[in-house]
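Every protein chain of the complex appears in place save one, which is left out.
Chain nomenclature is as follows: A and B, assigned in order of appearance, with residue numbering initiated at 1 for each chain independently.
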Amino acid sequence: MTTEAVFDPGTAAARATDAILHDTLHGSARGVVVDSPPGAGKSTLVVRAALELADAGRPLMVVAQTNAQVDDLVLRLAEKSPELPVGRLHSSDADAYDKALDDLPNVRKSAKAAELTGLPVVISTAAKWAHVKADEPWRHAIVDEAYQMRSDGLLAVAGLFERALFVGDPGQLDPFAIVGSEQWAGLSYDPSASAVTTLLAHNPDLPQHRLPVSWRLPASAAPLVSDAFYPYTPFRSGTDHGDRRLAFAVPSDGSGPDRVIDEAAESGWGLLELPARHTPRTDPEAVRAVATVVRRLLDRGGAATSERSPDPTPLTPDRIAVGTAHRDQAAAIRAALAELGVTDVTVDTANRLQGREYDVTVILHPLSGRPDATAFHLETGRLCVLASRHRHACIVVCRAGVGELLDDYPSTEPVQLGTVVKFPDGWEANHAVLAHLAEHRISHRP
Amino acid sequence: MSLIATLARLEAVTTGRAQPAATVRHRHLSERPLVFVPLTTAGEAGAPLGALVGTDRDTPRLLVVPQPRDRDLRFAFLAELADIVLPYIDSYADAVEAAERSETDPETGKRVKVEVELCADAPQLVVPSRAGVDFVRLLGRSMRFRRTAEQDPETPYPAPPRVPLLGRWLTHFGERARVPGSSLLLALTEVLGRHWATGQSSLEDQHLGALLAWIDPPEGSTGAEAALHAELARDDRDQLLCPPAGPATDPAFDNKLLAPAIERYDRARTALAAAEDGLQADDRLGELTAAEREIRELVRSRTLPTWQKVWKGIDLLRELPEGAHVEERWTRDRWSFTGHRDRVVAGEPPQPRRDDAVTAANKLATREREQARLEAQEALDDPLVMAGRRLAGEAFAGEVVDVVMAYSEGKRPSPRPLVTVRTEDRPHLGERAKVFRSLGGKPQAAEFVGQEDEGLLVLRIVDKMGRGKEPEVGSVPEKGDRVCFTLFEHEQRGGAKLPDPEETPWTHGGPPGEQVPEAADSVTEEDML
Partner (left out) sequence: MPPPRTRGTALRQRLADLRGPDVPAKALDARALAALAANPGCRRRAILDGAGVNKAALASALGSPSAFGQSQFALTRGNAFEAKVKADGGAELLRLVHERLDPRAEPPAGASVPDLSAIGPEGRTARTALALREATEASGTWTLLDHPMLALDVAGSPAFLEPDAVVVHPDGSWTVVEIKSFPMLDGSADPAKVGAAARQAAVYVLALEEVAGRLDPAPRVRHRVLLVCPKDFSNLPTASAVDVRKQRAVTSRQLARLTRIQDIADALPEGTCFSPELPAEQLTAAVESVPATYAPECLAACELAFHCRDRSRAADAVTTLGRPVRAELGGLTTVEDVLAAARGRAGDPDDPAVAALRRAAQLRDEALGAMCH
């Protein structure tokens, strides 16, 4: 019997969570780092750790990166533990927080940290925390999305807490600076590096954990995403082949979009390949193809069966998302969908889709039709986000010729002494994903 | 590259002349810049070969190191350079005006206004290219840790008195040049490239001669022809007619002209040292002087064309009217200059080799803020830049076709007029997105309410209308007005205050500890002759 056969995702995930909570609550290290691949239950972990720390009577501050993430965490905490008093520290702008928080009796909101002192848990964004001055540091902090936080962001808030649990997904988009920061490359505290990079450079002995199971990605997607984007920290799918099913009531009309939908329903992946051609970013044929695929997904009466419920759930617009690299592409696809009468499907860029989950995603490949590849389009995190939002199937729309484009991409990257080489390389990861997609290719001539 | 910039380059190709990439000048130009055209020795780090330097285009000072590996000659060069640059800098240090600055009161921790000095103007260094800026930085780094005999009588090779100070100033100029929109140290190719689009690539634009050939081609010649001539044309001795703007020299110059000349100089020096009597020494001194003069002429011949081109470039830039916000950014340069002047006077040690964590983070925050400020101000100052932002969906311009008065709810209703703008632009407006227009130099905010029809955008003006129930006159656009709104903010908020370096948290290695003076660079015997 091999270890593969006895791998039980539930047990493995529980064991990892127990070890994380043990180190967090009872360990002696000042920090604990947790790598969480897409859909591995990061939010659940954060909520659980927060509740246990609160139970243990340790004043806790939670640092997230965006207001949406903060509000989401507050809502989740309140759902799990409605009695727990929670502070939501927010900015003094209008609409600083989600109005849904107003319905929660035990959530106190304020733009002033002083008005929230004494609450067991206070949550805010890193940017807001950076303005807080505390006489007495918090006993504990949870830093969420720590890989998307910049080192200088952590520098601004680290004086507020004694110890912290850092949680994040190393495979998503890296933080960036809008000006050059080469001057500090190679320094352990390079302000433009990720917070975790700096933290570990200075504290290499901190316990590091990872969540080993993705509950979101199906068995068809986890191996590809794991191999291509997490080569040194592999993970598994929490479900097996056959645990999930995507079926359509209306049979295929034999068109490219329908065939790619069937291919994706069957195998989890589909590549709708348009003839090779150099196009502007808002390639009208590709935009139309994406819109048509979405329209057909809705028209064909899709139903998703999963471990969550025994009965099939209808594939409604809110369970579908379209992902692009650029905002103008998203705008063009929204317009094309509106023409086809589709309005409720999320269409957004990779940046905005981070942390979200859908049953089916339709992606316009970042390199489709491009005459040139740039570092932006090759960035691993961008492709990783786009390829890891789905529970059932992911359909990629792309012009032929991306393989050649990658082969012709110049490899004249400068190298800074002393920096850690980031893996995987965008170029390699793109090749890996393309090679896999080629097995699910439907050629389409619009 | 934006499509507008692409079009400009393509038009340059077909017209044979560079096309405008800006309608105003976006960088400050001093009335009396100090132009510095340095050359360096191939294969050596920070070994100057010579330079032309000065504030008067007709009388540049020529500085030459006839044997670049000779420490004494190098020091003599640096001392001479200090004697030109430092008085120039000092001439700006004493004229001051009173200004206010917010500081944190060490006792109360509150922000308070304090009266301080601000230098009324600041020095400005102009070098030919980006490589010149790097060389200024390198020179600064090579000098600022040197010790003079006065500082340390034990030091093995004491530097001339003012050389370490020059190192600190050049370091400051080099560091300031990393701040977007700053003008204390300008690389001419960068500034020209900001204002003109040539018919060649931006890589080729880094060649000052080729760049100027496109912007101002000689009579009867196209930019392409003139640029090609500048890049490649050689004389009968295989020398480039337009020598590289430096600091690197053309290898053909090194091998065919400079190396033999330096060899003659070395021989003459050895011969002089070996002279047995006064008469012989006189003769040989004559030979040495001749050999030195030859090298001086070689260096002059390689730097003078660049010197003239730099001034030509400055002339061209002066023809453009200055952008409205340039003065404000120059004031920041003056603050930067004043601050460094004060640090020098206060006897603070030279800038360390590497920034500590807090300094690095503060610098990055400043530069990001300045970058955002620069992008906003350039767009506000220049319709051509704004056109690029409009094309990118980050701004829109159009005509006001309707204004409906409305008020906020609450005890004291404030005006919240609804303004409908007709535009052909396609801004990326999200739900309730904030937009801004410039009203008397101050940003007025509005909120995107919705799109009435194709190209008809409804906005709700939310501020800058005064305190009364009715908006102040002129604070609300009227029907028929041309307006331009941006999706980006016009002014930058200050960032959060970072801890003091001695409070560096454990995540970033803890406090850096007691500052020890940086040691001077080690020198080996073989480094020098």
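Assume a contact is a pair of C-beta atoms (placed from the backbone, for glycine too) under 8 Å apart; a residue touches a chain by one contact, two chains touch by 3 or more.
Not measured: the values here are computed from a predicted model.
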Visible chains in contact with the missing one: A, B
Residue, one of B:32, B:267, B:354 or B:479, that touches the chain absent here: B:354
Residue among B:252, B:324, B:344 or B:462 that touches the chain left out of view: B:252
Full-complex contact with the absent chain, from B:129, B:142 or B:306: B:142
Among B:14, B:59 or B:108, residue touching the chain not depicted: B:14
Where the unshown chain meets subunit A, residue by residue: 182, 185-186, 277-284, 332, 369-372, 374, 404, 407-418, 420-421, 423, 425, 427-428, 431
In subunit B, positions touching the absent partner: 1-4, 6-11, 13-14, 20, 23, 41-46, 138, 141-142, 199-204, 224, 231-232, 249-252, 254-255, 259, 353-354, 382-384, 386-388, 390-391, 424, 521-524, 526-527
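Convention: only the chains that are shown with their structure count from here on.
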Euclidean distance of C-alpha centroids - subunit A vs subunit B, Å: 39
Of subunit B, residues touching subunit A in the complex: 178, 180, 354-355, 357-358, 360-361, 363-365, 367-368, 370-372, 393, 428, 432, 495-499, 503-510
For the subunit A and subunit B complex, residues of the former touching the latter: 30-31, 95, 127, 130-131, 151-152, 154-156, 158-159, 177-181, 183-184, 187-192, 195, 198-199, 202-203, 327-328, 331
